[in-house]
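Below: one structure, written as structure tokens.
A protein chain is absent from this complex, but the other protein chains hold their places.
Moving on, here comes chain A:
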């Protein structure tokens, strides 16, 4: 049994069947990619995993516990972190402050009236945030306003913030969307490095096949809200149904 088990999930928006009987099992410490053409239901599925949407029927189990009916912050505290398609960071704060917040969230839980001791006075949190900035290769940017950084740096910061929470499952929603080739390659290297260094399960939604095939150990292909095939990257590449539904049409040769 995998760390993430999605069973018979259905989600309907008015007349549109966004997800139809989706089953998904993600093995612990693997990289699992979900691909599919636009409108296939990838993002809807992701939103069902993090509590933004509640499926009409079916179940979503994380590590043996249901996530359904829980709010996003509760699900996050269970150990699921999410990276967004457009980087969601605290733009008004400095890079260091951005990194401190998940460290506090990890230590203090979803709410603590921690108004007496100063941020500077808490060496454990500071060291952890500093170490994560060094890991992300951003230590020299620590005093920069997060909003003023490049897209690639924002993405890197967001991934670092998610990792600072020591999640067991990291969800990535098109982490390289809108990035230049060099930034994309950097992100791939970063994700590979994360995979090697940490005990973490990664679920990645991606359009860029280069990214998918360099990272994923298993791939699920969604089409029109239902899983078409699930297999290893090598088999997916040569699968006739997949070629027909997706690869042949939308990847540039």
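FYI, a residue touches a chain if its C-beta (ideal position, glycine included) is under 8 Å from a C-beta of that chain, and two chains touch if they have at least 3 such contacts; residues count from 1.
Following the convention adopted for this analysis, contacts and distances are computed from a predicted model.
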Per UniProt record, name of the chain withheld from view ["Aspartyl/glutamyl-tRNA(Asn/Gln) amidotransferase subunit B", "Fe-S-cluster-containing hydrogenase components 1", "Glutaryl-CoA dehydrogenase" or "Branched-chain amino acid ABC transporter permease"]: "Branched-chain amino acid ABC transporter permease"
Listed residues A:42, A:82 or A:168, member touching the removed chain: A:82
Contact with the hidden chain (one of A:92, A:140 or A:234): A:92
Of A:20, A:72 or A:233, the residue in touch with the unshown chain: A:72
For chain A, the residues touching the chain missing from this view: 50, 71-73, 76-77, 81-82, 84, 88-93, 97, 100-102, 104-106, 108-122, 125, 161, 165
